[in-house]
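Got a structure for you, written out below as structure tokens; questions coming shortly.
Presenting chain A:
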Amino acid sequence: MATEVLWWIFAAAIVAFSAGTVFSRSVLHSAIFLIGSLAGVGAMYLFLTVEFLALVQFLIYGGAVTVLILLALMLTRSDARGTPDAVNGPQLPFALLVGGGLMAVLIGVAAGTDWRPGGIPDSPTNIGIETISERLFADFGAPFVIASALLLVALVGAIILARQEEGE
Partner candidate 1 sequence: MTFDEGQGYVVLATMAVPLVAAFLLVLVPGTQKMWVRYISAVTGAIVCGLSIYIFAAYQVDGSHTQMTLRWVWVENTAFLGKDGVTLYLAVDGISSTMALLTGVVAFAGAIASWKIEYRNKDFYILYWALLAGVFGTFFSYDLFFFFFFYELAVMPLYLLIGVWGSTRKEYGAAKLTLMLVGGSVLIWIGVFATFHEANLGTFDLPKLWAAGQDGTLSPTFQKTFFPMMVIGCGVLAALWPFHTWSPDGHMSAPTAVSMVHAGVLMKLGAFGIIRLGIQLMPEGAAFWMPGLMVLGVIGAVYGATAALTQRDMKLISGYSSVSHMGYVLMGLATMNQIGITGAVLQMFSHGVMTALVFLMIGAIYDQAHTRDMKDFGGVTRVMPLWVIFYTIAGLANVGLPGFSGFTAEFHIFVGTFKTYPVFGGMAIFAAALAAGYMLRLFAIVFFGPMSPRWSDLKDLTALERLSGGMLIASIVMMGVWWAPFTDRISSAVTLLPGVTS
Partner candidate 2 sequence: MGAEQAWLLAAIPAGFFLLLSFFGRPLPRGGDYFGVISIGTSFVLFFFVLADFLDTPGKVGPVVNSIEWSNIGDFHLRMGIYIDPITITMFGVVTTVALMVNIFSIGYMKGEPRYYWFFAILQMFAASMLMLVMADNLLLVYISWELVGVCSFLLIGFYWEKRSATEAAKKAFITTRVGDVGLLIGIILLFKATGTFNIQEIIHAAEAGEIGQTYLFIAIMAIFLGCMGKSAQVPFHVWLPDAMEGPTPVSALIHAATMVVAGVYLTARLLPVFAVADGALLVVTIVGLTTALLTGFIALAQTDIKKVLAYSTVGQLGFMFVALGAGNPSVAMFHLATHAFFKALLFLGSGSVIHATHHNQEMDKLGGLWKKMPITGTTFLVGSLALAGVIPFAGFWSKDEIFVALSEHWGGWAVMLLGLAAVMTAFYTTRLFIRTFMGKPMDEHVYEHTHESGFIMTGPLIFLGILAAVSGFIVFHGVGKALGFPGGITEFIFLEHHGPHRYEMDWGFAAGSIAMATVGIWAAAWMYWGNSTRRSTALAEWSPGLYDMIKKKFYFDELYQAAIDRGVLGFSYVVAWFDRYVVNDTGVDGSAQATGFAGGVLKYLQTGRVPNYAMAIAIGVAGLAVAGLVVRG
């Protein structure tokens, strides 16, 4: 019972934070809201009893990514001339329209689909860390290797693109 109440609270929080992220006027606020929303999702993972992933979520998103984003925001403050320019583009109303439409569709899908033809019990089963590690390293080794290559690529790319050259 309690979990459900908590769940609803968190769900509301996530939606609120996400909305804040995309609606807030100030760039920095958006960043903060984003952290909130990410953390909220992490909490959801806890509800789903995937502690490991929740941890990962907190660390990588709540930590690395948001820091990175804040950093970028700092680096690209365009109000050198003082005036913070508008954060929203001209096509905002259409954005609302399409976003709303898509939301409707996706909710419809989520609600309108029979997810359990087999009639599996409607409760999350605990996903233990060892299962994850087992699957990740035993069964999905290949993607893991490719992912490492991907990270390498991203690293190299970030370096060569961001590196300051003489004359800049």
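How these were chosen: all candidates are chains of the complex that A comes from, given by their letters.
Assume a residue touches a chain if its C-beta (ideal position, glycine included) is under 8 Å from a C-beta of that chain, and two chains touch if they have at least 3 such contacts; residues count from 1.
It should be emphasised that the depicted structure is a prediction, and the values quoted were computed from it without experimental measurement.
**Student:** Could you sort through 1 or 2 and say which touches chain A in this complex?
**Tutor:** 2
**Student:** How about chain A: which of its residues touch candidate 2 in the complex?
**Tutor:** 89, 91, 94-95, 98-99, 101-102, 105, 108
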